[in-house]
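After the structure tokens below, expect a handful of questions from me.
Of the protein chains in this complex, all but one are displayed in their positions.
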Amino acid sequence: MTEIGIGILGGGYMGKAHSVAMAAVGAVFNTKPRPRLEMICATSDESAERYRAAYGFSRATSDWKELVNDPKVDAVVIASPQSTHRIVAEAAFALGKPVFCEKPMGASLEDSAAMVAAAEASGIVNMVGFNYIRTPASQYARQLLAEGAIGDITWFRGEHTEDFYANPEIPATWRATGRANGTMGDLAPHMINAALALMGPIKTVMAEVETVHAQRTGGAVTNDDQAQMMCRFENGAMGHLYISRVATGRKMGYAYEITGTKGAIRFDQEDQNALWLYKAEGPEAQRGFTKILTGPAHPDYLPFCQGAGHGTGYQDQIIIEAKDFLTAIAEGKSMWPTFKDGHEVNRIISAAFASHESRAWQDISDF
Amino acid sequence: MTEIGIGILGGGYMGKAHSVAMAAVGAVFNTKPRPRLEMICATSDESAERYRAAYGFSRATSDWKELVNDPKVDAVVIASPQSTHRIVAEAAFALGKPVFCEKPMGASLEDSAAMVAAAEASGIVNMVGFNYIRTPASQYARQLLAEGAIGDITWFRGEHTEDFYANPEIPATWRATGRANGTMGDLAPHMINAALALMGPIKTVMAEVETVHAQRTGGAVTNDDQAQMMCRFENGAMGHLYISRVATGRKMGYAYEITGTKGAIRFDQEDQNALWLYKAEGPEAQRGFTKILTGPAHPDYLPFCQGAGHGTGYQDQIIIEAKDFLTAIAEGKSMWPTFKDGHEVNRIISAAFASHESRAWQDISDF
Amino acid sequence: MTEIGIGILGGGYMGKAHSVAMAAVGAVFNTKPRPRLEMICATSDESAERYRAAYGFSRATSDWKELVNDPKVDAVVIASPQSTHRIVAEAAFALGKPVFCEKPMGASLEDSAAMVAAAEASGIVNMVGFNYIRTPASQYARQLLAEGAIGDITWFRGEHTEDFYANPEIPATWRATGRANGTMGDLAPHMINAALALMGPIKTVMAEVETVHAQRTGGAVTNDDQAQMMCRFENGAMGHLYISRVATGRKMGYAYEITGTKGAIRFDQEDQNALWLYKAEGPEAQRGFTKILTGPAHPDYLPFCQGAGHGTGYQDQIIIEAKDFLTAIAEGKSMWPTFKDGHEVNRIISAAFASHESRAWQDISDF
Partner (left out) sequence: MTEIGIGILGGGYMGKAHSVAMAAVGAVFNTKPRPRLEMICATSDESAERYRAAYGFSRATSDWKELVNDPKVDAVVIASPQSTHRIVAEAAFALGKPVFCEKPMGASLEDSAAMVAAAEASGIVNMVGFNYIRTPASQYARQLLAEGAIGDITWFRGEHTEDFYANPEIPATWRATGRANGTMGDLAPHMINAALALMGPIKTVMAEVETVHAQRTGGAVTNDDQAQMMCRFENGAMGHLYISRVATGRKMGYAYEITGTKGAIRFDQEDQNALWLYKAEGPEAQRGFTKILTGPAHPDYLPFCQGAGHGTGYQDQIIIEAKDFLTAIAEGKSMWPTFKDGHEVNRIISAAFASHESRAWQDISDF
């Protein structure tokens, strides 16, 4: 059993989630290589030390270069803001260190292109953090689609909706500025990635992007609150995506509906342990959507619990990511979703912005 | 208590529904004028007579003119194909007889414009058959929105999805040809009308219309199987509509979600006795969507049952329409939704087709 | 097409429902004999006349004997309080007139026994009003069970819960006194009948009956607010029933769950158009409860609507009853549920009260 020294950038929302995941993943998945919480980095020495103590790392730093260069740090997890993703990833690859990077990949299409280039040039293992697609339910949905269980796909509808900015009285923070921090930068990547994972490539998009509340206490809002896009997939299916941070009442509205000629699938992350499947077979009088509770029969569930319906949660998605990242490192071969997949998402976002600006359909191949 | 002789055109799906409604409405709503099932018309003498006997009319005919001209027919219900709507309505208005016409209004924008003109010129009572919006739940949703219960509206999503043509093996019938018989002609009117009723006027649309299964046993399919459109409402809200007759698994997918700054509303006709309401008030820990079961506290429910949650059904929507039609006749004043409302719906459909063809946004004011 | 003159006792909650049903049933079901709203009876001349006008009867009376004896009244519907059921039914049978009687049958076990005796002695058509079991969903559940679709039955749980008396501030009315007006008298019959219809006979019961709010404005409450009973069915299955009029939040909680060795069924009247079916077959990963929306494939649905998922409501249950009552009359042969079935329900209620009083299991055969 080899040990892998882990260095994590960021100790906030996702920095913590990845720390917990690295602490737990070995026991959950009996991973070959075992992570060792080596070093954590945050903006100040004080906060870095606080995170170190809280999450159980050996050392702390406020200088990401120190972390990346440290000889005991064998692999890097980037859980800091999008502006940091590229420079850190490039430095890590240069040293031959595998990188896990939170979504979205970098702060721009340029960033993600450069990150893919660096990853591919180096040949080092890389992975991007699309965690919601990791639930046993969504993994199983992918499997069903790959097997053709619902026939030829004719329609996809996806949304990623939350309401943390629904109330216009909520003050403007860093979230209110910067394209990469709007809904298209922050939330859309998850659902676009889901669309690609479930449906395959998108060909064209027609989008609308909007700032609903242009003024908040604390300043103007210069990025988007909600966006929608019609799209056409390469498999021929029509599609629609909706993204919002002002969707009053929605807490984790990562949801999709997929229609095929022989069935349909529905999923809503707010009940992440259920997948709804309709199959156009058997007696008409007994047809309907079946509410499947995830269990040992579904991907990556059993290591968490032997009983169906007992349920996995948000943190478990991150543990599954950690397992795949460690496995990729052990096998020396990147696993889905790689930086390339993160970049594909960014291409669609760029096309969507272009569509919004031109008020016209855009081909993804132009981005 | 006055009696009103009712003549109904068509004895099929909707002809029957209106016949039953006219038989029941007096007892349910204690309507001032009482309908008398005077005459029914269908394409052949034989079928007309069959319907007469089945539904309890006094007389039958296969000639619509006979029905319209009959002195004992005081009001006309048009439940025959779209191609017949205009000519019958014009004839009835010419004789000063009130007309209830099934959706969609006529077979084209030209038809509905002419029908509105005839109605307005004559000043005779007219109504169009958008029944789904008549449920106590959707009526209450309209009321909530009118009162501003969920604040300023920022997003509307509506769909009308069924799956009667999902299986490509289902043979082509008359449904497979004629713009007015595709999803945009047949199903979209209900949801567009809902959007207008709930949200107010639409300003612009950007649409895609598609024939999914171009070939069926029995011939080519020349009209649309599914369609979607992004739209912008005059109140500023962003919106999206999706219409499909190939939505495998969906039986009565007339569903909408409306987001406001202070709350949200969700509804799905497949559980027509429930309205889901979220209000951004009270302790955070107790917020969520409330599943309201319709009952005597909601519009037009009590006459059907004194107990909440006991439920109304499809046929009851038609009875509610009949009540409003009779009331309008008694008061000599058209009630919502009038031919004008039916025509508004057709304008949006025309704009959507134009948008699809031009692959560009279209202003409704151009139609 | 023969006409049957209908006389209805009572113009309240159920008197109205049956009046509407008789007005509509012919058109809905194309019944052979057609009902004619001949006479309605209520306690005062004034109210009887009011009901007559509202529901469309020819004549009104405040004397039930006049109604029963009237030569143009061919069949009698008893929708007046339990205390009136027996005497009216006996009189009607004596005249050879078919009787439909609302649940519960009479005000006591003695009453219902006498009613069965009178019905059987006369050989006249009789039926009792258990409407909830008439939904297409519950009829289909019965069919599934009869076919053994879920294997051998091991468990039944049923409830009939409402909340009209949940608030202790609601004043005492006639509902607050008289065994036949408590939950066991008023609500339990529906669910006991459902249990028998779905599961077959009950062998033994062990019950608890309780007055939750013994005092209300307006006086003492002397009958029961809630009750529960464990039971054992003759098919060997264990069971439980719960009845309440103080079930805060429940509006029409007529709900059951049935478990078999090969599947399970769940139903809740608050969403009366859905039946949930689990079948222990097919790949484990695709198992779950299927939400079946009622449609033309289910009993008695098609006459109301050609589209699945469009839904039936409370009033439609009464129309279905009317259809069966008319059919029974036409065929001169009683149809389920007869007075005998109403009496079976009363036997179980009596056994339950005895069990409550003795705090011991009671065999139904002793009642």
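Labels for the chains are A, B and C, by order of writing; each one numbers its residues from 1.
Please note the rule applied: contacts are C-beta pairs under 8 Å (C-beta built on N, C-alpha and C of every residue); 3 or more make two chains touch, one makes a residue touch a chain.
In this text, all values refer to a predicted model and were calculated from it rather than measured experimentally.
**Student:** Let's see if you follow the contact definition: name the visible chains touching the chain that is missing.
**Tutor:** Hidden chain contacts in the full assembly come out as A, B, C.
**Student:** Which listed residue, A:Gly219, A:Gly313 or A:Gly332, touches the chain dropped from view?
**Tutor:** The one listed residue touching the chain not shown is A:Gly313.
**Student:** Decide which residue listed in A:Lys16, A:Arg157 or A:Arg216 touches the omitted chain of the complex.
**Tutor:** Here the residue in touch with the unshown chain is A:Lys16.
**Student:** Among A:Ala274, A:Leu326, A:Ile348 or A:Ile364, which residue is in contact with the omitted chain in the full complex?
**Tutor:** In the full complex, the listed residue that touches the missing chain is A:Ala274.
**Student:** In terms of residues, what is the contact footprint of the unshown chain on subunit C?
**Tutor:** Touching the chain left out of view, subunit C contributes residues 150-151, 154-155, 157, 163, 166-168, 206, 208, 210, 212, 226, 228, 230, 238, 240, 242, 244, 246-250, 259-264, 278, 280, 287-289, 359-361.
**Student:** Which parts of subunit B face the unshown chain closely enough to count as touching?
**Tutor:** That gives, for subunit B, the contact residues 140, 274, 277, 279, 283-293, 295, 297-298.
**Student:** For review purposes, identify every residue of subunit A that touches the missing chain, sorted by number.
**Tutor:** Those residues of subunit A that touch the unshown chain are 1, 13, 16-17, 19-20, 23-24, 26-28, 30, 34, 53-56, 162, 164, 250-253, 269-274, 293, 295, 304-316.
FYI, only the chains that are shown with their structure count from here on.
**Student:** Does the chain-touch network form a line, ring, star, complete graph or other?
**Tutor:** complete
**Student:** Upon optimal superposition of subunit B on subunit C over Cα atoms, what rotation angle is obtained, reported to the nearest 5 degrees?
**Tutor:** Rotating subunit B by 180 degrees superposes it on subunit C.
**Student:** By C-alpha centroid distance to the whole-protein centroid, which chain wins?
**Tutor:** B
**Student:** Centroid of subunit B to centroid of subunit C, CA atoms only: how many Å?
**Tutor:** It comes to 34 Å between the two C-alpha centres.
**Student:** How many angstrom between the C-alpha centroids of subunit C and subunit A?
**Tutor:** 54
**Student:** Which residues belonging to subunit B are in contact with no fewer than two other chains?
**Tutor:** Residues 250 of subunit B touch two or more partner chains.
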